[in-house]
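See below for the structure under consideration.
With one protein chain removed, the remaining protein chains of the complex are shown where they sit.
Our next item is subunit A:
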Amino acid sequence: MSAEMKSQDSDNDSDYDQSDHMDEDEEDFCGYYDNDTDDLDIDRPKKTDDPEYFEYELLKVEDVERLLNEDVEFLCSCLKVDPHLAKMLLQVHQWKKEFIMERYKKDPAKFLVDSKITPAVKYKSAPLGVQNTCSVCCRKLPSDYFCHLSCGHVFCRECWDNYFQVQILQGVTSGIECMENNCHILVPEDFLCRSLSKPELRDKYTKLSFLDLVNTHPQLRFCPGPNCSNVVRAKDTRSKKVDCAQCKTIFCFGCGMEYHAPTDCATIRKWLTKCADDSETANYISAHTKDCPKCHVCIEKNGGCNHVQCTKCKNDFCWMCLGDWRTHGSEYYECSRYKENPNIANESVHAQAREALKKYLFYFERYENHAKSLKLEEQTLSKITTRIQEKVMINSGTWIDWQYLLDAAVLLKKCRYTLQYTYPYAYYMEKTARKQLFEYQQAQLEAEVENLSWKIERAEITDRGDLENQMDIAEKRRQTLLKDFLEF
């Protein structure tokens, strides 16, 4: 243990000062940096040591638009194509510029066909006469009422307009195909905008298509905070922690849900669904009820007596063995038959359901308890502020002297948060040595967090060293757990 403590001390000062750290990240992201030559500040731990380290930047809507336009312009000048085509290619291929350039340069014609922009074989319609029938609305119209995409399928302008209106009202803005059955040629944005007759739908299209661009762009994600329009950009698209500077929402870049380390995105989704639905209700019913052996009605035991009489069919039976009560003779409350002849078929199902419920509740209670404690820690924070003011008023240290207590409360929240999300992880873990190790580390973190919580509530200015030591231990435990179990 002492060796372990030592190694923890050696890389002292991790990321307590989150905000400072973050500014650094953002600067680094925009400019250049080389991790290995970061020798100006030797004491600072290497960024790669922090399991939660993540480079990202927060963008406003205008920044995103500018950024996307830059990509479009870049592609325009490289491939010598018009901006509409460049944008379409980027959208179809998830903004993978290098991939697009490579494939386009190799064989532009084939690439456009593969991208569903031009047809493999152009449809040859009968030449338009003075009057023509639109195959969708069946009306006879002059030839200048008709238009088509690169595939050559001709329809009247009003039908195109109606078609786009219906798509937009259904919330579809990307991947809209030609109206012809089995023709998959994509509708270019400029064609769509020219066809749309209603200006309000054009606005709706612009809005929806921007949402779509951000949602399909692998490097971008909307901040999920309520009424927050920020967009996060990260070059590395993993399940990492993002902290929105504007609305303070902390979320996972990978899935956009609450940050959930060490649990991964798929597992947390499974866990949250499990908590939200009532799959455990069914388990509860299995665990707490039995079916009457005679009429099979579902019975919940409402008293201690094992002699149960079914209210429906008046059958007297033993709750333990489900056998006829008369055979039990004078033995009351304890079923000897159960020990002799356990009703395996029935019992095993119940036992399994009970066991599953017990397991789920075990993890859920702890998960829920930390969630509740986290809310309480908000109150702790305001209590600390009041206490600091009182202490300063009676000249027990200055305001600056007491700041460490606020830092401690922030750290405590962070540790509790991680602890909360260790429970879904543990719930889905297989019973292996790795799970034993995980639960060992989890228990260690639990203990240190409770120590920290206790010390924060009773801190006096003279204990500062002790408290800071405790902070360090708790954070080290948290980091160790994340380092060992946070999978990428």
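Just so it is clear, a residue touches a chain if its C-beta (ideal position, glycine included) is under 8 Å from a C-beta of that chain, and two chains touch if they have at least 3 such contacts; residues count from 1.
Just so we're on the same page, contacts and distances are computed from a predicted model.
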Which listed name, "Ubiquitin-conjugating enzyme E2 N", "Proteasome subunit beta", "SWI/SNF complex subunit SWI3A" or "Protein DPCD", is the one UniProt assigns to the chain that has been left out? "Ubiquitin-conjugating enzyme E2 N"
Using the touch definition up top, pick the residue from A:Ala120, A:Cys137, A:Cys313 or A:Leu437 that touches the left-out chain. A:Cys137
Identified contact with the non-displayed chain, of A:Glu180, A:Glu377 or A:Glu448: A:Glu180
Touching the missing chain, which residues of subunit A? 135-139, 153, 155, 159, 162-163, 165-167, 170, 177, 179-183
